[in-house]
Structures are given as structure tokens and as C-alpha cells.
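All protein chains but one are shown in place.
Right, chain A next:
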Amino acid sequence: MPSETHLSPVATGEPSAPATGEWVDELLLAGPDSELALHLGAPLDRRALRALVLEREAELVAAGLAPGGSVSLRLPPSLAFVTVLLAAWRLGTQVSLLDYRLTQHEVDQAVARLAPQLLVQPSKPATGALRALFDVDPAYLPNPAGVPAATPHTLIQLSSGSTGPSKIIGRTAADVISELDRYNAIAGIPRRGERAVVLGSMVHVLGLVGGLLHGLNAGVPMVVPPRLTIDGILKALAADDAPTTLIGVPSQAEILAAVAEPPALPGFRRMITGGELVRPELWRTLTEGYGITLGNMYGMTELGVIATDIEGAHRPELTPAPGIAVRVEGGEVLLSRERSPYIGLVDPTRWADGWLRTRDAGEVDPDTGRVTIKGRLDSQVSIGGLKVDLTEVEQTLADAPGVDAAVVLYDEGIRAYVSGVDTSAVDAWLRERLAAYKRPRAVHVLPALPRTSSGKLLRDRAALRSAAEQAADPT
């Protein structure tokens, strides 16, 4: 186990406990009783949502949670996730989110670091290919080693860390509220009377704040198709004539573009993707084929939404969201953020003097102020919209019994080269330790990994590929 600094309040004059829950009522739950709040497989109005949140709050209290307490949610996208999250915030507790796809090993590590008093997870394992929504009955597991919230953060998330274990990212209620204000100030963002079909997972920042929380705040019901089949997505788009925005990732735009003759979708107005920009050809196919606009959003777990091009009018440039200052230093995009988002870690290469270093390469146009993002400066890659740090994968692989050396790089998916073992042993090791989306699509075993003249592991894609081909076919 890596040794970790224990979470402790930072002496910055910030409050030392998470916000009390009034903001949840005022900004998320308030609204006409009969207004559609969410559509998660079935419509749910605000009155019903409020009633469910109160029930969950009573369950959390019965499980021993109190204001100022801490709770981890390991729930897949579900009505249970939404209602437990809102209930825990309403109770004034600190909520950490664990991706439901993490392995037990990864969850155990996270719980040891975060020390939540309560872990909420499905009472039965949640599985199902292509499911965007799960039917979940939450189980409340008190953690005897848990401690109350030690920082003022309302929301805690883990990032895939590029050095050592993942980073702990904390956001206060005030910070989340300021992101909601930013959303409301972005021109072209869905407003009351519109709806949003959200394909991105509600347990990550784009789906969570852009879909769920903005939707509740602005009266834009978040619609999640039960399954992410093409048919499932088209049905969700066709179900209502209200102006509809589709929020997803570029690969989901790819599969929608595969539909030769899309059905009539009178409400479908726009798609907005998070993450990398879609290819120009795909952009044309989709906008012309469906008669929609296709825009892009740039954001990160640390801060939420940062810059947008909602209508796709300035591709590849993005307009910084109101209230976000962007500058570029040495080719790297920096963002204004008053306090460091990282907990238990003072790392000046990540945040210093009010500026967050994104590790993204970019440019700012001095005339328009618009920013262009040009890809990662470190080993982080995006797999289906989820960030994966290749260093974490490589380290896990290098720790496997019998492995002499490992190199992991992105080459048509995550690709690994190892020496010293056979693949079946490595497979089992990775399955136990890494969520499926982080695992290499291919593991090549070589007699020895190629090295530079100074003895460092070679990271050249072409050289590694040809070494693997030779190993597979020595003739």
C-alpha cells in the first residue's frame, strides 16, 4: 500500500465542514410539483423526486450518518445514485464518488484513503452490457475505520493519477454552485422547456453537473436511455418533441453516424460532445444527416465546465465559460482557480498561485480570447470519454509477479509490451486490479523489451510493434 498523507483541514480560513443542505432544496429540488424532473427509464416529477430524496435521507440517518459526516457512493448510474447523492448533500455530508466499474481491489484502496463513515453500494452486483441505467437497491455499509468529513468539500472525486496513486479532488458546494451559474450563463445551453438526452455517465463531471445538476437547476429534464444501443438512443430522442440536446462523447457520435436512414426526430436540435473534438468528416455526416448542430465542451473533474463551442460555430476553438480565466504558459493551458482542488497534496506542478495546470496543450487567440486544445502533455488518454493514465496501467503491469519490464502506450487503443511472463498470468492480475476500461486491448510478450543506448525502455510505437511482430513470427 502506498503511504498517503491523511486528509486534514487546510488552514486557509475556509469553513472546515461541508455545506449544510439548504442549497440542494433551493437550487436543485425546488420547482413546480408536476414539472418533469428526470426521465430515468420512466418519468419522475419534482414532487416524487423530493419524496424519494427524503426517504433516502432517512435511510442514511438510520445507517448512522449525521451532518458533517462522510459517505462514499459506489453506485452505477441509477435513480438510486441520484436520490442517495441528493439526500447525502441535503443532510450536509461529504460525498465521495467511486466509479462502479472499479475492481474490489481499487475500491478497497479508495476506502482506505478516503475513510468514509458509510459506503453505499448495490445490494447485488450491477451488471449488464450496454446499460446506461441500472435498477439498484442500495446497501448501506458502515465503515468502522471511517471518520467525519475533515475538509469543507461537498463532493470528492478521484482522478487517474499520473504519478503514484490517483489524486483526490475536492469541490465545495460553493464551487459546484458557481459551475451551475456558469452553465446558466453559457449562450445556447439548454433551458427550461427543453430536454437533454444524456449518454455520458452521471457519475462523472459532464453527466453529473452538465446533465443531472444543471438539468435540475434549470428545469431541463435529464433523459437517460436504459440501454446505449443505437435503437435505444434514437428512441429516447424520438420520445418527445420538446427541443432536445444530446450530450455524449465523440465515439457515441460515431455510432449515431452509422445509421443510414435516421428516423424523423422533430425535437432533436443539437449534440454536444465532451472530450476530444470529432473528426471533420463525422461532424459533417452527423450535422447534415440529422439536421442538427454538433458542438464541443471542454472540462475537467477539478473544475467542471471550462470552455464551450455549443453550436460548433468556431471549431476547433472554444469560448471560455463566463468566470473562467484561461492563459497559456509554455504551451500548457492554465486556468484560474482560487484554491487548489487537490486534497492531502501540495503539488506546485499541479496548482500554484491561483492557477491550475491542466496538462493540456493549447493556444489562446489574443483577439477573440478563444482557446484551442491540442491534446495531452502527459500520459493521460481518453477511453470512451473516461480518462486513463497510462502510467497507472504500466505500474500495475510492472508489479505483476514474473514481469521483468513493461511499457504501456496508446497505439490504436491501450497497448502493452511486457517481458518475463506469459499473457494469461498477466491477464488475471490486471482483471483483479484495473477496471475494464483501463486494461490494455493487447498485451504483447517479448523475450526482452527494446531499450535505448543508455538503457532506458524504448517507447517508440513502430519499434515496439516490429519487435512484437518478430517475437510472434521469428522466421
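Methods note: a contact is a pair of C-beta atoms (placed from the backbone, for glycine too) under 8 Å apart; a residue touches a chain by one contact, two chains touch by 3 or more; residues count from 1.
To be clear about the criterion, contacts and distances are computed from a predicted model.
The protein name that UniProt records for the chain not on display, among "Acyl carrier protein", "Transcriptional regulatory protein CseB", "ATP-binding protein" or "Carbohydrate ABC transporter permease", is "Acyl carrier protein".
Per the touch definition above, the residue from A:Gly128, A:Gly369 or A:Pro447 contacting the chain not shown is A:Gly128. The missing chain, though absent from the display, is touched by one residue of A:Gly64, A:Pro142, A:Pro280 or A:Gly384; that residue is A:Gly384. The omitted chain makes contact with just one of the residues A:Ala48, A:Leu141, A:Ala238 or A:Val259: A:Val259. Among A:Glu35, A:Asp231 or A:Glu432, only A:Asp231 touches the chain that is left out of the view. Listed here are the chain A residues that touch the chain not shown: 127-131, 228-231, 251-252, 254-255, 258-260, 279, 282, 384, 411-413, 415, 437, 441-442.
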